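Just passing along the structure, written as structure tokens.
Here the complex is missing a single protein chain, while all its other protein chains stay put.
Naming follows writing order (A and B), and every chain is counted from residue 1.
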Amino acid sequence: MRLQAKGIDVAYDGRRVIEGLDLTIPDGKVTAIIGPNGCGKSTLLKTLARLIRPTKGQVFLDGQDIHAAHTRDVARKLGLLPQSPLAPEGITVADLIARGRAPWRSILGRWSPADTAARDAALSATGLEALADRPIAALSGGQRQRAWIAMTLAQDTPILLLDEPTTYLDLPHQVDLLRLLGRLNRDSGRTVVSVLHDLGLAARFSDHVIVMSAGKVLAEGPPSEVITTQTLATAFGLEAVVIPDPIANTPLVVPV
Amino acid sequence: MIRLSGLLLAAILLGLAFGEVHLPPSAILRWDGAAELLIGVIRAPRVAVAVLAGAALGLAGALLQSLLRNPLASPDVLGFTSGAGLGAMLVVALGGGALSITLGAASGGVLAALAVTALSWKSGIVPLRMILVGIGASFTLQAITQFMMTRLTGAEAVEAARWLSGSLAARHWGHAMQIGLCLAVLLPLAALSLRALRLLELGDEVATGLGLHVTRARAGIAALAVALVASAVAVAGPVPFVALLAGPLAVRFGAPMLLGAAVVGAIVTVLADLAARGLIDGVQLPLGVMTGILGAPYLLWMLSREMERGRL
Partner (left out) sequence: MRVVLVIALLVAGVILSLSLGARAVPPAEIWAAITAFDPSDPNHLVIRDLRLPRLCAALIAGVGLALAGVLMQAVTRNPLAEPGILGVNAGAGFAVVLGVYAFGLSGAAPWLAFPGAALAAAAVFLLGGGARAGSGGGATPARLALAGIALNALLISLISALVLMRAEALDVYRFWIVGSLAEAQMRPLLPMAATVAAGVVLAFASAPGLDALALGDEAARSLGTRTGLVRASVLLAVTLLCGGAVVVAGPIAFLGLAVPHLARMIASRSVVATLAVALPLGPAILLAVDVFGRVVMPPAELRVGTTAAALGGVIFILIARRMRPGEVT
């Protein structure tokens, strides 16, 4: 397993958010991290992405402490999409995606054919070919989020971490986006980890679910084993019955 | 960019051809003794200093504006220029020469930058807080500079007053060489910083994700901007508003941010200097007065535009 956390404590704004957490991200699968507000799921993702340094314990990428490795080498293995990133004024879709090639270029390195190929692949994977020359500001919310995902795709990393990628999108666009992530995983074997809010979507579109509560991992495993009346009550304080989804047979949460 | 280069060339030619003393075109074409003295000895070094100092200021402004992602974050608003002015002023008061004035300006600028950064730090940097702290710092630094002036003797005070309002009067080739050498070192560094800047534009988290040492890159770019400001202030005094104007104007012309800002900075400075010395007969205004008159309305306009877009 390539990405692991061992015994990490994480403080954020001087407050300890995560305590003694061990976690292994399964390779080549779509993983969702869920949990109530303030349980530390975004903090966990940022720690896995080396944005936050744990006060205790370590995050390992390919067996090496992620903070000991050169940040550029990490960037070739692990891509990250933060929550609601901001695009510079006037930047076009193609230009934004091209910036995802940064870790692959040397200080004076020219734009190479490999860079062009990666950019075009990212454009076509996200279905943005026709919009390549549009400014980001002119896109709809769903298209904009696809453009950002395309940027992380151009980074060409085997692991992709996304912090609440579906926030501010309406339901059809959320579904659209999660299908895109699933396709990326199937086509190239990428490991995809996202923090999600919606339990139903997490259950439906992930292979592996991590439920967090008060800075700890409460349960993890396939959705059908993890999303149960029991965990929902413990993690969210939500009284609910879980029935099989009539289409996909994944767990469906029905609040009581 | 082609338009801007053309404009720069035109501004340089205008700066050489016009000035306090009128020189008929026939005399310029004949290149007689008067033309050689006036253009070759008096105007050419002055225009050269204007081009180089303007470029340095424009570049410094664009670097800081991109770094803090705020069009108002320029070295004059942030107090760096006032710091460089005070540093140079102290050296002038102590009777230092050209090189020590440069060093004084540089250390003043660096100290002001460090102080403003430290004072705005409160579990992180909020650009707007930094701008407000910079405004306060400029106030204090300018007051101290004013006080220093009252301690000088008459002739020194007049010279210092001119220098403080940003003046290019009586610049010679030595000044041009001095800032030229500074730029020869700093421009390649600015070109190298472009890559980091393009990543920082995407936000700290994305930039880290793409393999950038964000803190290190930030500090390096800020230091570069301060060095640029200091080298311009050392030869031209604390000229206000050029750094603030150049970046946004360059974007308006569709030019690349950094290179465009340098060229726009040069154009604005050459033209403002020309207006300052040739607009009103018999009056030589300091360059800084002219950029203030031109730049302040621009700042006001930009404020109202930012407000309309609801970003301020």
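Methods note: a residue touches a chain if its C-beta (ideal position, glycine included) is under 8 Å from a C-beta of that chain, and two chains touch if they have at least 3 such contacts.
Note that the structure is predicted; figures quoted are calculated from it, not measured.
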Neighbouring displayed chains - absent chain, whole complex: B
Selected from B:L16, B:I131 or B:A160 as touching the chain missing from the view: B:I131
Identified contact with the non-displayed chain, of B:I39, B:A246 or B:L285: B:L285
Contacting the left-out chain in the complete assembly, out of B:L7, B:L23, B:I42 or B:L119: B:L119
From B:A143, B:L192 or B:A219, residue that would touch the chain that is not displayed: B:A143
Residues of subunit B (touch criterion as defined above) contacting the omitted chain: 72, 77, 119-120, 122, 126, 128-129, 131-133, 135-144, 146-147, 150-151, 165, 240-241, 280, 283-286, 288-290, 292-293, 295-297, 299-300, 303-304, 307, 310, 312
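As a convention for this text, only the chains that are shown with their structure count from here on.
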Whole-Å gap separating subunit A and subunit B, where each centre is the average of the chain's CA atoms: 43
Subunit A partner contacts - residues on subunit B that touch it in the complex: 69, 123, 192, 195, 198-199, 201-203, 205-206, 208-213, 251
Residue numbers on subunit A that touch subunit B, as the complex places them: 13, 46, 49-51, 71-76, 78-82, 85-91, 96, 99-100, 102-103, 105, 107, 151-152, 155
